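For this depiction, one protein chain was excluded, whereas all remaining protein chains were kept in their positions.
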Amino acid sequence: MATDSIAINVELAGGLEILFNNERKLNVELPATTANGSPPNINYLVGHLCDHHMKDSRRELFELQGTVRPGILVLINDADWELEGEGEYELKPKDQILFVSTLHGG
Amino acid sequence: MATDSIAINVELAGGLEILFNNERKLNVELPATTANGSPPNINYLVGHLCDHHMKDSRRELFELQGTVRPGILVLINDADWELEGEGEYELKPKDQILFVSTLHGG
Amino acid sequence: DETKPVKLDLDEFRRYGRQMIMTEVGLDGQLQLKRSKVLLIGAGGLGCPAAAYLAGAGIGTIGIIDHDIVEPSNLHRQIMHTVDRVGQPKVISIIESLKQINPYPKYIAHNYPLSPENAIETLEKYDLVLDCTDSPQTRYMISDACVLLGKPLVSASALRSDGQLVVLNDPPGEGPCYRCVFPRPPPAESVLSCGEGGVLGPVVGAMGVLMSTEALKVLLARADRKKRRKPAHLPATADEIKDADSKEEGTVEPRKFYMTIYAAFSDTPFKTIRMFGKRKTCQACSPVATITKESMKNGSLDYIAFCGGQASGRYPPL
Partner (left out) sequence: DETKPVKLDLDEFRRYGRQMIMTEVGLDGQLQLKRSKVLLIGAGGLGCPAAAYLAGAGIGTIGIIDHDIVEPSNLHRQIMHTVDRVGQPKVISIIESLKQINPYPKYIAHNYPLSPENAIETLEKYDLVLDCTDSPQTRYMISDACVLLGKPLVSASALRSDGQLVVLNDPPGEGPCYRCVFPRPPPAESVLSCGEGGVLGPVVGAMGVLMSTEALKVLLARADRKKRRKPAHLPATADEIKDADSKEEGTVEPRKFYMTIYAAFSDTPFKTIRMFGKRKTCQACSPVATITKESMKNGSLDYIAFCGGQASGRYPPL
């Protein structure tokens, strides 16, 4: 059933790794099609990470209203997700998805 | 005749860009097969760069005995060329080849 | 006063020689640095190293605004302050150290808190601003003021082992502003300061040093523009493309905007990420912007409330 899933690389930075047991890099397997028949998109990934990888109960520090909370940059293969369609971007095998919490300290 | 050439990206760093008219990034087109019938490899690329892109007469600051001179690191898609077969590595379309001169100042 | 004649004396030639022999600097670049006025907002973990290298490089006028005093817990990372100066205002302490590195620049101390009411008049005398502060509300305020005044802004931040760096509103009117990059502020409960989250000294130090490099790049590009030559390190701007002789072959790509992010404990610590760019609906920098100098000065913009804190007439809360 290997063809029924796609493997992507997720990276967490800016402190978000704390929500994921200090893991900065995750190999994530997603179903090739989701319940609604389409490939998984970024918003699906966000929910999947909360359900299967997050080790912290404060889900609201990562997800809000079905997508990432404000103050988190999402990079699809090192480019801002707004260049790629934001939450609707459909994931391809080997995609590199980086979630970075913005920092304000100095 | 587009299928008869391959396009790769070359980057120059550590001062090597000076030999190339201060260009740090070059889009390089190579023939898909070279005179001896095989695809172009890194050593072929080194000669090609000297012949077609270098703007400095001091070829010996880049090439020595058919390959790069000592003191230049060659990175094939961000990994040391020794992990990939060194000068014999056969180039593929979209390969990222980085030449870095080692620095000693402090 | 962009055209005010400046020159270098023999001691300055000796002092700056090692950078003047670089093609990206040269005599023109060095004179441009001497002619430039740079404001650092914050004399802490970012501001200390940024100021040290800007002073070293020979910026003509260096202003620093901060209203904190030096505390023992600052010293592990704020390397322009000293044990002897604990208890002194940070702006006084840092300028003391900077003068010992380079007595040539004119140093201006602004020993008061930056607020929406005083931001415009504080920033308008400078050519370039460095945001070395530590809260979302000041970051939005500084960016808005820079947009209103047409000043480029170098912005960085650090927490724990992470850092971020971005150059905003550069060139003014073309590059994205802080609101373009972060249109919605983070929820207040997700924001940690260095005091709460901790920070490794050299992490914030590295970001501060990198800020000074970006500042020099912005200023040196001006020297190149004045000579109507393409900056060695930049793709052409829209205006330059119009101005330029069409001698050069090839097409000129539109400028891309990047952010540098650092994660010190990762085995691949640096990443350069490509930003979305200017936002058509930006409240500060787009044609439909609503933020004005007046709304800023009269205090009708409440940055604290915008960032989810308690509403307040001024920043910082007293």
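In order of appearance the chains are A, B and C, and numbering begins at 1 in each one.
FYI, contacts are C-beta pairs under 8 Å (C-beta built on N, C-alpha and C of every residue); 3 or more make two chains touch, one makes a residue touch a chain.
Every value quoted in this text rests on a predicted model; they were computed, and no experiment measured them.
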item	value
Residue of B:Ile6, B:Leu30, B:Val46 or B:Leu98 in touch with the missing chain, whole complex considered	B:Leu98
Given C:His76, C:Lys106 or C:Arg184, the one touching the chain that is not displayed	C:His76
Chain B residues that touch the omitted chain in the full complex	13-15, 24, 60-61, 69-73, 75, 78-80, 82-83, 98, 100-106
Absent chain, residues of chain C that touch it	11, 14-22, 24-25, 49, 52-53, 56-58, 72-73, 75-77, 79, 82-84, 100-103, 160-161, 194-195, 197-203, 205-206, 209-210, 212-213, 216-217, 232-235, 256, 258, 260, 264-272
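Following the convention adopted for this analysis, only the chains that are shown with their structure count from here on.
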item	value
Intercentroid distance (Cα basis), chain C paired with chain A, Å	31
